[in-house]
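Here's the structure, in structure tokens; my notes come after.
Removed: one protein chain of the complex. Kept in place: all other protein chains.
The first chain written gets the first letter, and so on, giving A, B and C; residue counts start at 1 in each chain.
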Amino acid sequence: MTSTPNTTFPRMKAPARGRMLQWIRCNRPSVIGVGLLVALVVMGSLLVPGFISVQNARSILLLAAFLGLASLGQTMVALLGGLDLSIPYVIGAANILLPSLINTGMPAGLAMAILVLAGLVVGALNGALSYKLQGQALIMSLGFGFAVVGAAQIYTTLGSAVGGNVFAPIPAWLTNIAAFNGRFFGLPIPPVIVIWIAVTVVTLFIVRNTWFGHSLYALGGSRVAASRLLISEFRTWLAVHAISGGMSAFTGVLLLGFSGGGYVAVGDPYLFTTVAAVVIGGTSLLGGGGGYGSTVIGALVLTVLTSLLVGMGMSFAAQQAVVGLLIIPMVALYARTPHIRSQI
Amino acid sequence: MIDTKPFRSLMRRNEHLFVPIALFIVLLVAAALRSPGLFTSSGVAGAILVAAPLILATMALTPIVMAGRGSVDLAVGPLLGFINVTLVQWLVGSGWTSPVTIFAWALFVGAAYQVLQALVIIYVRVAPVIVTLSSYLFLTGVNLMIMPRAGGVVPEWMTKWGAGTSIISPVLFVLIAGLAIWFVFTRTAFHIHLRMTGADERMAYTSGVRTNWVRIGAHLLGGMLVGLAAICHTALISSGDPVQAGTYTLQAITALVLGGASLSGGRGGAIGSVLGALNMFLISHLLATFNFGMFSGFATQISFGLILIISLLINVLLTAPKIQAMR
Amino acid sequence: MNDRTLAVDLSGVSKSFGETRALVNCQFSARAGEVHAIVGENGSGKSTLAKIISGVLREDSGEVHVLGATPRNPVEAQALGVATIFQEVLVADEASVIDNLYVGLDGLLRRKFSARQREQEARSLLKRFTGLDIDPSMPVGTLPLSIKQWIVICRAILRQPKLLILDESSAALDLDATMRLHGEISRLRDAGTCVLIVTHRISELVRIADRATVLRDGSTMGVLDKVDINEKNLLELMTPRDRHVSEADNRGSSKKAALPPLMSISDLRSVQGAEPINFKLEPGTIVGVTGLDGQGHERFIATAVGIASAHQGAPLVHLPDGSIAAIKKLSDAEALGVAYVSGDRKREGIFPDLSVFENLALGLYRDNLGPMGFIQRAAPVSAFAREVQRFSIKVGNASNKITSLSGGNQQKVLVARAFAKKPRLIVLNDPARGVDLGTKRDFYRELRAFADDGGAVIYLSSEIEEFIGFADRVDVFVDGGIFRSLTGDEIAEEPILAAMFGQALEAAMTFDMQRAAS
Partner (left out) sequence: MKAKLSSTLITAGLMLSSQAGIAAGLDEIPPSEKAAYERIDPQVPLGISPLRDFKPKKGPPWKIGYASNYAGNGWRAAIMDEFMNKLLPRYKEAGLVSDFVVTQSELKDTVQIQQMRQMVDDGVDAIIICCSNVTAINQTIEYAYNKGVPVFSFSGYVTSPYAINVTENAAAGGYIAGKWLAEEIGGKGNVLLVSGIPGFATSDSFDIGAKDALTAFPDVKIVGNVAGNWTDQVAQVEVQKFLATNPQQIDGMLVQSSSENGVVNAVLQSGRPLMPIVLGGEASAACFWRKNPEFVSKSFHFWPPRADARMVWDVVMRTLQGQGPKVQSILRPALPYTIDDVKAALPEDCDLNSTDWLEPTGDNWAPSKVLDGFFDKPSDPLTWKP
């Protein structure tokens, strides 16, 4: 499940059992994540009536899909040891700009493409300017987020009586993508779930089989060693931020079907939940380990957990507190920082 | 002939304050032109009242950030909110309203929670940014559980604080108390330990600095300042609010960066933080004079974003030649 | 063993880091008022020993007595009177010289010295050692490395230690400075301080040590008294009897015919103001590059592969078709068939999270991209098999993380990565740092074979012994330029040493004669 490009060497000689243990050791975060996921589902089926149902599974997958799509960029930035705090703002900006563009008479599909492209550009710009900052790069992304969402809100408010949010007729097909009763070629699956699966498969394939994917892990492991292999840190840094911006914009436009209108705060929950999904999945924020496969597990764990807690009658507030408490033990399991004694 | 050496070394040590000071002067001049009302006694009083929680929250972040390891405290806003709602809901709700109780509670809760975070960072050895992220989510949830919606009342003696009609006000005294705590702290050797730990933890550790105590101390100090910030915030809104205090996190981080502190540790101080917070206040004050109407909220946001970006870039330009010289 | 005069007394101390056993049942003791050297090859455990004595590390088992107690951390060690100067120059660049000197000397809250006292003491201390009048309020980041090294030394001296530990601390100092340091060490010794010197530089300790403890593979091999401290005795104890370097004579078989060079460098200045460098490298030759630390040889290596840019001129590569191309950046070197291997494998070598296979294959993927830029694994897989065989790398499972291998095997993977690219010229920056002799021998053998097949090698090392019986030529750097090129029988310890210290060849010869006579 993990997307670390630790290619299995073709001629493995170890006996099957040793191989299994070996694999578990190498993919400990994923194993823990999947174990947690299974445990949560079992608990849900025991504690919450109706937890194991097509309806509930569809709901969980739909919510996890948005979180998963929004977390893709965050995962890649985290692999390089950074954090992108502009994600919620870019989501919000795309979410209000799309209906605003539709209101000008532009076809929705074209508007979506333009916005995803704009997201890529904004992300790349963020990456270019934050590259030199290293430790403070996340603050740069925050500043970028503020600027982008502020600009988008001013743009959409110009000539409109509504400030910030945008009202517009949303095409039925776009609503269908994100709706619970959405249908994918007649199947009762909201298309956004299919989109998420497709994005996941493509991402895992690309990371495993392209120079870019390998560059990510090489840079996360050791910047200098990577530069000796002619891996450009700048280009990769730029690329992951561009991807993050593009995916945020993509999530933002897809969420329009969910929100029914441009709603700038639709991205707000993703400020920290994307980080939580990345961390719970097992990608170390110190760079190097983990990957999008881990984040997919993390997003599912978070969503199943939320659903379980709601089913057990917990308020939104209590859910948030529980998720907050969960993060430290999860990170302590697989991303403890080394003791200072061992760093001298 | 005048000996310029001490002056030069002072300049060198405070290079990071150039940008915030310059920005502060520009903003003051602009404010004087656009809104002379700010420079009346009630204008200043209002400014103190509104800016005090942010100034103190930014100061609270300062020692924690100075301790290094990229430990910017994301939980500062929700912790401020936690103190705010517990003050209103638990203390005032149970009739404990004496100033001594209120201050003791605010300082104790702030310090205790921060020390807890420090202990997790030290002994569980999880990166500070993750510990505080976890705290952010946890406290945001807990605040809503304690107080599902804004409301409640503050103690009788505090209701007058929010008036902000004269410069010499209780809020000013709390602010001065915060600065005094900071001043005392910088006179101690602990301040040097903190700077050295933040600048190079391995060096400090091997040189015999008790780095764990320093980290705990930094959080303790930060926690006490959060407590004072929470009192000023509570006085400002005269009620409890489980949600809004959360926004102080991003504001304080922005102010901290505007004040020239380095998030990688070792560099920072009260002057920079106070300047950063004041600059934030002045920016929003100035923007409000332009009658942006419905845009005012958005204009503020975009300005903060752009100024943050520019300020970071200027910091890079200032420090870049030095880094090259080091190599 | 509980002799009162013993400043340090360790018995049966073991320490492991995961799979690696750094110390195995190690014995060590040192008296007050002596200079005691801890000697051993890289990776023999001497730094671990120093860290245990200074409280940074805790032993897994055994008894540790330092000045009458067992320090559990640096704070306790310092309270006992231990001061340690670590290998790495640990300074806070943003803080002032004063703060860097006095760090850790205050109480948790109370300051022990007035600002005035600090300022004066710092100024006079630095003046005494560096001869320069340095403003103690300067941020350290703006000072050169050698001054930083002095700051670290002064920090230790300020503490008036009863036990002073120097862990390879003269690395950044020039000869003159080293002498001043030795003077200070003698003064401290005479005042009753126990001084421990951790080093692999034999020449350094011959001059100064009263006694020497030799470590090999984490165990004590023996203790030498002053009269017995000489190169022969030390080498005998440091290296296993069956694996002496000199046995593996991989010197080039014969004089090469005057072939056109693979690389030529003329009037290159890698450092501003240095003597221009002229350098030629013919196929089939192995050129050793050395010098005292900070003499520009490392910078030269970096320039030769395009990691650093030259101040003037550029290295030229002569291609088989007769054309000539310059190396301006690392990608040029790569394109022209010049491979680079670093000995600092933790920083610029391995990728700790990736598998053994990926660590090697990462160097090859880019040359083997398939349609649409997708990675092809066939070529790397066969290259991996070939190189594992060639260097007899003990891989275990190729999909294990590289960190599961020993240091020597990790380094082999890195050298193999360079070989797998089939370069024409290999540049190695101290690749044998911290590896065992068996690995070194494998390197020498394969590099020689590579050269005999028409390749060429530039090999930087700080250990003179490495060149003996291996290099065809040794270029010794002083002040950023090549001070002397040694060939043939000149490739021996004394001439190289003499050159490193900038002495004339005759002086080296007389030095040698004197030794022969005595």
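The rule we apply is simple: a residue touches a chain if its C-beta (ideal position, glycine included) is under 8 Å from a C-beta of that chain, and two chains touch if they have at least 3 such contacts.
Just so we're clear, the structure is a prediction, and the values are computed from it rather than from any experiment.
Asks: What chains on display are touched by the one that is not shown?
Replies: Its contacts among the visible chains are A, B.
Asks: Of the residues listed, A:Ile197, A:Leu230, A:Leu286 or A:Val310, which one is in contact with the missing chain?
Replies: Selected residue, touching the omitted chain: A:Val310.
Asks: So one chain is hidden, and I want to know which residue out of B:Pro20, B:Gly141 or B:Gly162 touches that hidden chain in the complete assembly.
Replies: The one listed residue touching the chain not shown is B:Gly162.
Asks: Pick out which of B:Asn14, B:Gln89 or B:Ser296 touches the chain that's been left out of the picture.
Replies: B:Ser296
Asks: Given the contact definition stated above, which residue among A:Ala179, A:Val194 or A:Val224 touches the chain not shown here?
Replies: A:Ala179
Asks: What does the interface between chain A and the hidden chain look like in terms of residue numbers?
Replies: 49-51, 53, 55-56, 59-60, 62-63, 157, 160-165, 167-170, 175, 179-182, 258-266, 306-307, 310-311
Asks: For the chain that got dropped from the picture, name the residues of chain B it touches.
Replies: Touching the chain left out of view, chain B contributes residues 35, 37-38, 40, 42-43, 46, 50, 53, 148-153, 159, 161-165, 233, 236-239, 241, 243-244, 247, 281, 284-285, 288-289, 291-297, 300.
Operating definition for what follows: only the chains that are shown with their structure count from here on.
Asks: Averaging over Cα atoms per chain, report the distance between chain A and chain B in Å.
Replies: Spacing between the chain centres: roughly 30 Å.
Asks: Multi-chain contacts only, two chains or more: what residues does chain C have there?
Replies: 56, 86
Asks: For chain B, write out the residues touching at least two other chains, lowest number first.
Replies: 202, 205-206
Asks: In the complex formed with chain B, which residues of chain C make contact?
Replies: Going through chain C, the ones touching chain B are 54, 56, 74-75, 77-79, 84, 86, 90-96, 99-100, 102-112, 135, 137-139, 141-142, 155.
Asks: Touching residues of chain B toward chain A in the complex: what are they?
Replies: Answer in residue numbers: 69-70, 74, 120, 124-127, 129-131, 133-145, 148, 201-202, 205-206, 211, 250, 253-254, 257, 262-264, 294-295, 297-309, 312-313, 315-316, 320.
Asks: Any idea which chain A residues touch chain C in the complex?
Replies: Within the complex, chain A contacts chain C at residues 4-14, 19, 22, 26, 209-211, 214, 217-218, 220-222, 224-230, 288-289, 341-342, 344.
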